[in-house]
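The complex appears here without one of its protein chains, the remainder shown in place.
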Amino acid sequence: MSEKLRITNNKFIDQTSRISFKFDGKKLYGFKGDTLASALLANNIHLVGRSFKYHRPRGIMTCGSEEPNAIVQVGNDPSMTEPNTRATEIELYEGLEASSQNCWPSVNFDIGAVNNFFSPILPAAFYYKTFMWPGNFWKVYEYFIRKSAGLGKSPTKPDGDIYDHKYLHCDVLVIGGGISGIMAAKTAAKNNLDTVLIEDKNTLGGTTLFQQNECFKINNSYSNEWLMKEIQSLSSLKNLKIKTRTSLAAYHSYNYLLARENLTDHLDIDQKKGKIRQRLWKIRAKKVIIATGAMERPLIFNNNDRPGIILSSSIKKYIDFYGVKCGQKISLFTNNDSAYETAISLSKSGVNVNSVVDIRDKTNSLIVKQAEKLGIKIHWKSTVVNTNGYKKINSIEIIKLSDDGTSVIGKKINEKCDCLGISGGWTPRVHLFTQSGGKLKFRDKDNIFIPDKSDLDQLSIGSCNGDFELDDVINNSVNSTNKFLNVNNNDYENLKIISSKEINKKNIWLLPSDKPLGKTKPFLDFQNDSTAKDIKLALREGFKSIEHVKRYTTTGMATDQGKLSNMHALGIIAETAGVKMGELGTTTFRPPYTPLTFGAIVGRNVGEFFDIKRRTPIHEWHVENKAKFENVGQWKRAWYYPKGNENMHEAVQRESKAARDSVGILDASTLGKIDIQGTDASEFLNRVYTNAWSKLEIGKCRYGLMLNEDGMVYDDGVTTRLGENHYIMTTTTGGAANVLSKLEDYLQTEWPELDVYLTSVTDHYATVSVCGPNSKKIVSKVIPNLDLSDDKFKHMSFKNALINNIKCRVMRISFTGELSYEINVQSSYGKSVWEKCFEAGKEFGITPYGTETMHLLRAEKGFIITGQDTDGTMTPVDLQMDWIISKKKYDFIGKRSLYRSDTIREDRKQLVGLLTDDPKEVLEEGAQIVADINKKPVEMLGHVTSSYFSPNLNKSIALAVVKNGKKLKGKKMLVPMKNKNINVTITDTIFLDKENRRLNA
Amino acid sequence: MFLINCPYCGERDQSEFSAGGEAHIVRPKQPTELSDDQWAEFLFMRKNIKGVQFERWNHIHGCRKWFNMVRDTSNDKIHTVYKMGEKPPIK
Partner (left out) sequence: MKNKYSIFSLIKNAFSYHENWQRAWRDPEPKKEYDAIIIGGGGHGLATAFYLAKKHNMKNIAVVEKGWIGGGNTGRNTTIIRSNYLWDASAGLYDHALKIWEGLSQELNYNVMFSQRGVMNLAHNLQDIRDLKRRTHANRLNGIDAVWLNTEEVKKFCPIINTSPNIRYPVLGGTLQRRAGTARHDAVAWGYARGADAMGVDIIQNCEVKGIKRNGDSVEGIETTKGFIKTKKIGVVAAGHSSVIAKMVDVKLPLESKPLQALVSEPVKPIIDTVVMSNAVHAYVSQSDKGELVIGAGTDAYISYTQRGSHDVVEGTLKAILELYPIFSRMKMLRQWGGIVDICPDASPIISKTHIKGLYFNCGWGTGGFKATPGSGDLFAHTIANDEPHKLNADFNINRFVSGDLVDEHGAAAVAH
């Protein structure tokens, strides 16, 4: 560390605890309390990166989140590395490794800098004008453009860190822990309001914390000393919660805000592990006070981008807060009073201040007089027209300004320096205010946008509201805070304040030069390398709107989102186009305020918490019995149960055969179940299903088809009448939640007169389906008291029963065409009933089967699966299920749509069966069906919706939808695949047991 | 993220609700009497207002009640909420 650059009497940096870190592989030292930027400056390292387009050498320019240049890659570990991190925001920690970005082979010698040489032919948006020849060569150009663009590198391994979310509700949220935020938070908390104060730095106090100057006093103390006491007093306030290292990321409508708290980024590398790295606070505040301060503006002149050119207020912070001299011979260039504070601080710390170049006429404010008293030389009414030094500034060129400020006059003075502080005035940080939907107004006297109107319960105070001088900050904040919070207990009324007042204001957005503009490089957006010339080019080419200019020149689109450049872009546009800035409007400030890690946004909802897993009560049994699972919505359903080395096909063939030859058992618990009660339950079902329900006897089951209002099939299932006014409806697994919502919607909004109550009971019952010729024997063993004889317990009926005194409902319904029983029992007994059935079935070789076998078995019978055989474009008529449409019912959901001119067409796509000429050939689901492959364009008549090899029929079967299919039975068709055409014949949809004999086998 | 005042539960975060589109589109009592055009009007055609709109919301992750809301779609400002079946409180 270069001791010469570090001053020793500093209360903010712990100079007893030295920290080692690496930058570009070189081991360096800093102190606890440093940022990477301050530590680098203390090591006399200014050059830290290369710019985006021209690869010009760039150095640290600021001390905060607006930093455009000092953007580094942190860490080398492929899972923990982080690109594009601002050196000005990285708190130094033991083990920190950072490196320069966007340069190769090194930041000192960067091949990409050749772009700087070509810069004359690379004006703004040059890429729209070239790379068009030869016609298909863009790919090649693009490859090289992409390689040279981008900044840092993405991690290449999954993140090892944890992120977290928390909700926060409060009466008052104060954003920003500077002097005005501290005062507002204290006032709110003292008035019994539940208050939260957040601050993105690790300490409260803002810039006042190190403002120790005769010109700024409160109650006879230096402003910093006064503020320290105030900060100390905060800890006694019970209603106040303070969160430091917490950055407000987004301010949404209804006072919903997101803030990111950094918890481990500042810790030594061996302290980080296993802790939550960042927490995203989701805040809902009754009232919000924005006290985010202001940013210093740069000045725009030729070669204003060299390493060593730093914002004046940042130089002040480096010396007063971090105890670091940004140089030994510093020049300052300003258009306002604040640079004099820097000059005074530097001078008091023993840094040689060459001069202050001020574009204004001589002014006599308190602070200027103090600087003059210290012997600081001032070039009044002058401008810097150029800087020299490639990798570090070494001199500036100063010339007098003409009276009107549009040109330079007289002789150029060369001034040697190793650092240039620039100050172009201040821009209120109104980003959060505008994010929240607030409208800005323009204040002409100092060329700033300040908050105007907002619909939300919020207030901006301090310099983000345009109050830059200490007395204004305090007095205006006190008044507006009292009014906003409707309180009168405020500690800060009648303070005695001394504050230097700026008398003379002058602003020139683009400073005049002794060279034509075309020969200069006055940078606006430092990271994206856009210059004032680029803005003028855009205007010349007809891009008038600020948004056009921004997009055309990429000004304000870098990782700092134009924090430093937007105002100058607007200013130059206004000047060039001869319009008032206030009329031009601003570009939209979009969230987040500073870039926000994806990890923080997602929180813990990653990996196993990405989405919940719904498991049936019998799930464990399936796992123990080696089931493979299928995701159906959020459910994990047993897909098939391979034995030994069986693949899926083999397992499914075995399971399917077993279910038809003897007995199979299926976990059907995932089907949606809705309990429907009320005196109008039957009428309700009449309205929601296509068929009639009033006459269904108690104890009977009926299949129903539900349509959307557009007439298309939506869901299906069996509903059972449990009592006079009591039904239980089943839905598809995936459709359960939506069906319930839809039914509730109709009930509450269209038919509130109906006395009907709906309750989802999907999770309350487990459903064990025993299926096959031997199913009756098993059920009779498990429920010996139940009379299963065909005349007492008919197909499509239900009985209440007891298994070991546990109530259950047994439905004799079938989705496979086999005799089968579904036992519904309270979930907690599901596994036990399943095991009982399994035990009872052992002598019959009971075979568990999964969804794949279920699908195959139902396809043999031609039963549809909604969502697979339908796609939102199929009516019941298309499905050849005309029988399910009640002719007698006046209305049901979707009925009218069935009679529209297109839906009533007879040659719509209709559900049919398909048999392949080669019975061994199994069609691919989704394959298209054509009649004539030679006709161009090929007319696709439909597609295969379900396809299986049926072990029970020993041939391939398929369901399909085919245009005019009903009338095409027996017709030959082709299923064209990539490498062959498969010959098929259209058939009936029922392949097995057309007479339904097996139901009563 | 809106803060929605469910008429049954009080103020809750938007994430508890689902939006149900334009309100006061009454399902025709006699759909069969309607022409295809009239039916399409009910089925698909929407005012899609920019400005003050009457719309339906469901407190789906709460009480599951449907209710109506008056909201300005040009600035997302919620003017008021009212129960199903009640007359719109403002014009």
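Order as written gives the chain letters A and B; numbering starts at 1 within each chain.
We adopt the following convention: contacts are C-beta pairs under 8 Å (C-beta built on N, C-alpha and C of every residue); 3 or more make two chains touch, one makes a residue touch a chain.
Predicted model only: the values in this text are computed from it and were never measured.
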item: Omitted-chain contact residue, chosen from A:G410, A:G845 or A:G872; value: A:G872
item: Candidate in contact with the missing chain, chosen from B:M1, B:C63 or B:M84; value: B:M1
item: Which of A:E620, A:D755 or A:E924 contacts the chain that the document leaves out; value: A:E924
item: Contact set of subunit A toward the excluded chain (per top definition); value: 52, 79-84, 120-123, 126-133, 135, 138-139, 142, 145-147, 149-159, 161, 163, 250, 252-253, 256, 258, 282, 437, 516-519, 533, 537, 540-545, 547-548, 551-552, 559, 561, 588, 590-592, 595-599, 601-602, 605-608, 610-611, 613, 630-632, 710-712, 867-868, 871-873, 897, 900-903, 924-928, 930, 937-938, 940, 943, 945, 976, 978
item: Residues of subunit B in contact with the chain not shown; value: 1-2, 14-15, 18-19, 21-22, 36-37, 39-41, 43-50, 53, 55, 71, 73-76
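As a working rule, only the chains that are shown with their structure count from here on.
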item: Distance from subunit B to subunit A - Cα centre to Cα centre, in angstrom; value: 28
item: Complex interface listing, subunit A residues touching subunit B; value: 252-256, 284, 437, 455, 709-710, 741, 744-745, 748-750, 752, 890-891, 895-897, 899-901
item: Residue ranges of subunit B touching subunit A (in the complex, touch as defined); value: 1-3, 13-14, 18, 20, 26-28, 30-32, 34, 36, 39-40, 43, 56, 58, 60, 64-66, 75-77, 84-85
